[in-house]
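Heads up, one of the protein chains got dropped from this complex, but the rest are sitting where they should.
For clarity, chains are labelled A and B in written order, and residue numbers in each chain start from 1.
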Amino acid sequence: MSSPAAEAHAHAAEHPVEHMPTGLNTKKLIMWLFLASDCMFFGTLITTHLIYRKIYANLGVDPIEIFDIELTTASSFILLMSSLFMALAVSAIHKGNVKSFRWNLIGVIVFGGLFLAGQVYEFNHFVHYSGLTLESGTFGSTFYLMTGTHGVHVALGILWLLSWLIYSYTPRFNSAEHAIDVETAGLYWHFVDIVWIVIFTAVYLIEYV
Amino acid sequence: MSDAATASPHHDDPQFLKEEQKKYFTFMNLAFLMTALTGIELVIIFLPFPGSLLIFGSLIFLSLVKFVGVIFWFMHLIYDKKLLTVIFLFGMTLAAGTATALMFLFSESHVDQELPFYQEGLIQEAQDESGP
Partner (left out) sequence: MKSETTFQSTTMAPPVESPVHEPPVDRPAGRPRSNIGLVRPDGRGFLVDWLTTVDHKKIGIMYFVFAMGFFLVGGIEALLIRAQLAVAENNLVSPQTYNQLFTMHGTTMIFLAVMPLSSAFFNLLIPLQIGARDVAFPRLNAFSLWTFVAGAVIINLSWFFQAAEALGWFGVAGGHTDMVPAVGWFGYAPLTMTEYSGIGTDFWIFGLQVLGIASIAAALNFIVTIINFRAPGMKMMRLPVFTWMTLITSLLIIFAFPPITVALGQVMFDRFFGTSFFNVEGGGQPILWQHLFWIFGHPEVYILILPAMGIISEILPTFSRKPLFGYSLVVFSGAVIGFLGFAVWSHHMFTTGLGKVATAAFSLLTMAIAVPTGVKIFNWIGTLWGGRIKFSVPMVLALGFIFMFMMGGFSGIMHSSAPADAQQQDSYFVVAHFHYVLIGGSILAILAGTYFWLPKFTGRMWYGSLGYWMSGLVLVGFNLTFFPMHFLGLIGMPRRTHSYLEGTGWQPLNIVCTIGAFLLAFGILLFLIDLIRTVRKGPPAGNDPWDGRTLEWSIPSPPPVYNFAKTPVVKARDALWADKHGSSRQKLGGVESGSHGIHMPSNSWMPLVASAGLLLVGVSMALKQAGVPFCGYLAIGGLVITTVGIYLWALEGPGGYHLHPRPNEGGARS
């Protein structure tokens, strides 16, 4: 670790946080700001769906007949578990335990993948058995765009975390230096989870009340 | 040059390791709690309560608990500087406020109920086209 190259590298890494009057990490701060902004993003998507649900009593078909609430609950559970793994992975890398970090990260990726698989199954089922497509009025439009956008966020998160998993096998990976980057990716992942918590209640469960 | 906030892990700091160990149990307990809450959510929607304001309220409450659990513990807000909480909750409040205002601005009475899509609904139509 005492080679000049490594020293220069470490210095370059610490440079962007030279004076920080707030004591906040710069990367974490920008991620939180982005997530705050993303609240408006998903807020708009969910609100569009709820508005059309509110003003049209007659959709042609009862959403309860389309939804498979047991499957969606299982999906919610899966995403929740992936969040647990993510929290544990961040904790592991802060402790410098790379092995535990990798296993937990694999857990996140597998559970995230399962969630996506569930969504693909759900979309497929809706299109072929219930006839709910993008073109079937406002319900199809808002439902697919909202849940699809969430799915894209999940997929991007998986790609990001997978990149970290692969990077952790390269010689450049340094748990001390990269812990904060993983934590930042983790924040994004948890946010995707809370968006699903809201969608699960506001879009699925409410229909049954 | 190294700053306290640059997450330099204190591999050998026993105090730090102890705290991380405590976090581990916190995370586990939280995950179990949220699993249970998700189960409760699934069960209560099938309870035969007429009027259902109670169930509606419970659903909102349960999802709020899960939401708070994730942002404060999984996302470390209670361990971090207050400013991060302020930033996120500001965005959240703005989004919730705008959503609420929009929900009030739209109502069923503004819709022309004579329109064909209102009478029939479009899903039925799509089904007729693709059905056997």
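What we mean here is this: contacts are C-beta pairs under 8 Å (C-beta built on N, C-alpha and C of every residue); 3 or more make two chains touch, one makes a residue touch a chain.
Note that this is a predicted model, so its numbers are computed, not measured.
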Among A:Val98, A:Val127 or A:Leu145, the residue in touch with the chain that has been omitted: A:Leu145
Interface residues of chain B (partner: the chain not displayed): 83, 91, 94, 97-98, 101-102, 104-106, 111, 115, 117-118, 122
Interface with the unshown chain - residue positions in chain A: 9, 11-12, 15-22, 24, 26, 29-30, 33-34, 36-38, 40-41, 43-45, 48, 51-52, 55-56, 134-135, 137-138, 140-142, 144-145, 149, 163, 172
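Operating definition for what follows: only the chains that are shown with their structure count from here on.
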Geometric centre distance via CA averages, chain B-chain A, whole Å: 12
Chain A partner contacts - residues on chain B that touch it in the complex: 1-9, 11, 16-17, 20, 23-24, 27-28, 30-31, 34-35, 38-39, 41-42, 45-46, 52, 55-56, 59-60, 62-63, 66-67, 70-71, 73-76, 80-81, 83-84, 87-88, 90-92, 94-96, 98-99, 102-103, 106-108, 110-111, 117-127, 130-131
In the complex with chain B, residue positions of chain A that touch it: 11, 14, 17-18, 20, 22-25, 28-29, 32-33, 35-40, 42-44, 46-47, 50-51, 54-61, 69-70, 73, 76-77, 80-81, 83-84, 86-88, 90-91, 93-96, 130-133, 135-137, 139-140, 175-176, 179-180, 183, 186-187, 190-191, 193-194, 197-198, 200-202, 205-206, 208-209
